[in-house]
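As you look at this complex, bear in mind that one protein chain is not there, while each of the others sits in place.
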Amino acid sequence: MHISEGVLSGPVLATGAVFAFAGTGMGLKKIDYDRIVHVAILASAFFVASLIHINIGPASVHLILNGIVGLLLGFAAIPAILTALILQAVFFQYGGLTTLGVNVVVMAVPAVLAHYLFLPMLGKSPTLTFIAGFLAGLFSILFSSILLGLALWFTNQNFFETSLAIITAYIPVMIIEGIVTGFCVTFLLKVYPEIIPKKK
Amino acid sequence: MVEENFAYGRSFIHKLDPKIRIIASIVLSFATALCDNLYLAMIYSFISIFLILMAGLNTIDVVKRLKPLFWFLLMIWIILPLTFEGDILYRFYGFKITGQGVVLCIKITIKSISILFLFTALIATMTVASLGNGLHRIHVPDKMVFLVLMTYRYISVIEQEYKRLLRAAKFRGFNPGTNLHSYKTFAYLAGMLFVRASLRAQRVHQAMLCRGFNQKFHTLDDYPPNRLNSIFLMGICGASASLVILEMIWVEI
Partner (left out) sequence: MIDNDSVIKLEDISFSYTGSDIQVLDHLNLEINKKDRIGLIAPNGSGKTTLLHTIMGLCKPDSGTIKVFGKILNNEKDFLQVRSKVGLLFQDSDDQLFCPTVLEDVAFGPLNLGFSRTEAIDIAEKTLKRLGIQLFEHSVTHKLSGGQKRLVALASVLAMEPEVLLLDEPTAGLDNKVKKKLIHILNSLDISYFVISHEFDFANAVTDKIYSMENGRILRDDEIHIHHHEHVHQHGKHPHIHK
C-alpha cells in the first residue's frame, strides 16, 4: 500500500518522515546483533510474500501482509518495512524518496499496533488463534488505508472523495488479508511455534 | 525479479559516487515535491528527463517502471476533476469538471513522474551494494544499512523457495481461484516462506559466528574523490535552490 509521489503537501511529508525516523530508531534499538539476521531475512520473506497474487473473481490483488510482519517482529517491523519499501522503490518503483516516511508510517504503525493488540490472543485455542490472525490482517489494512486517506485529506480537504474511494477499494483486500493472516498464523503456530514471539 | 538492470551502465551518472547521488536525489526530489507552480514543475520534469538521458537508460524500460504510478494517476484523473471545488470548466449530465481539479491533476502527474524519473536516474542506476555503501557514508546507522544489504541478499533465495513450493503445489493439482481453499493454500505458502526464512536466518547467523563476527560491519568499496562529484552536487543543489527561491518570489507577485 503506497501513496504516490508528487501528491502530498510539505507538512504531511515532513510529519511522515519525522515519525518514520523516530520509529525506525526505536525499532533498530530493539534489534540486537543476534537478531538482526532474523529481522533481515524475514523482511526478505515479506518482500517475496507481498508479490503473491490472489484472485478475487476476474481481478487479482497482491498480498500486503504487514499484519503478519507486525505480529512476528513488533517494533522491529518498522525498520523491516522501511527496508522492504526501499528495495521496492529500487526494483519496482512503487514509490520514490519523498513519500518513504509517510509510507513507512502507513504500513508500519498498524503492524506494530497489531502486534500489541492481537499477539496475546494467539494460541489460546485454534478458533481464537484464527480470529486473532484474521483481525490482525483486517485491522492492519483497514488502519493503513485510513492513514493513507488521512495523509491525503490533511494535504487538501478536497481529497476527501479520493480518500474514501481508496479506503473503499481496499475493503476486499482487508477481508482477504484477514483470511490469509488467520490461516497463516494457524499454520505457523502448528509447524513452527518458535517463530511467534513469546508474550512478555 | 530483483535484477539490477540499470546498474551496470557506463554513463557519467554511473561513475558518480553513490553518496553524491543519494544526496542529490534527496534534495531534488523534495524540491520537486514541494513545488506548487505548474511552470516550475515543468522545469523539474525537464531536469529529470535530462538526468534519464544522461544515464543512457533504455526508454522503454524506464517508462515500464511507471506502471504502478499509472493506476494511481488514472484514479485521480477520474475522481479529482469531478470532486475538486473550483471554477466550473465544463458541465455534463449534472457532473461538473473544475479547472482547479484539472490543473491539480496535471501538476500531480508532472511532479510524480519527475520524482520517479530522477529516482530511476540517480538511485536505480547503482547496485544495492553501492547503495548500502552510500547510505553508510551519509551516516545511516550500521544496522539499517546491514538490514538493506542482507534483505536484498536473501530475496532471490527466498523467491526460489517460493517458486519451488508453488510448483510442488501445482503439480499436486492446485489451481488458484476465488475460493477459501486457494486463500488457505496461499496462506500456508506464505507461512512456509516465513518458516524457511527463520530457519535460514539461524544458519546464516551461525555461519557469521563461525567467521568471527564481532558485531561490526565493514565496507570495502572505495570511491576516490572526483571533481565531477562536487560539480554535479553543486549543480543539482544550485538548480533546486534557485527554483525554490523563484517560486517564493513568484508567489509574492
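The chains carry the letters A and B, assigned in the order they are written, with residues numbered from 1 in each.
The working rule: a contact is a pair of C-beta atoms (placed from the backbone, for glycine too) under 8 Å apart; a residue touches a chain by one contact, two chains touch by 3 or more.
Everything quoted here is computed from the prediction, not taken from an experiment.
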## Note on the structure
Contacts of the unshown chain among the visible ones are B
### Task
Identify the residue among B:Arg91, B:Arg172 or B:His218 that touches the chain left out of the display.
B:His218
#### Entry: Of B:Val27, B:Met54 or B:Met208, the one touching the omitted chain in the full complex
B:Met208
### Task
Mind listing the chain B residues that contact the chain we can't see here?
4, 127-129, 132, 149-150, 152-154, 156-157, 200, 203-204, 206-214, 216, 218-220
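Everything below uses one rule, namely that only the chains that are shown with their structure count from here on.
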### Query
Using the average of all C-alpha atoms in each chain as its centre, how far is it in Å between chain A and chain B?
18
### Task
Mind listing the chain A positions that touch chain B in their complex?
2, 4-8, 10, 13, 24, 28, 31, 33-34, 36-45, 47-49, 51-52, 54-57, 63, 65, 68, 72, 79-80, 82-84, 86-87, 89-94, 96-98, 156, 158-162, 165-166, 176, 179-185, 187-188, 191-192, 194-195
### Task
Give every residue of chain B touching chain A within the complex, in rising order.
1-3, 25-26, 29-30, 32-34, 65-66, 68-69, 72-73, 75-76, 79-80, 83-85, 101, 104, 107-116, 118-120, 123-124, 128, 131, 141, 143-144, 146-148, 150-155, 157-159, 162, 176-178, 180, 182-184, 186-202, 204-205, 208, 213, 215
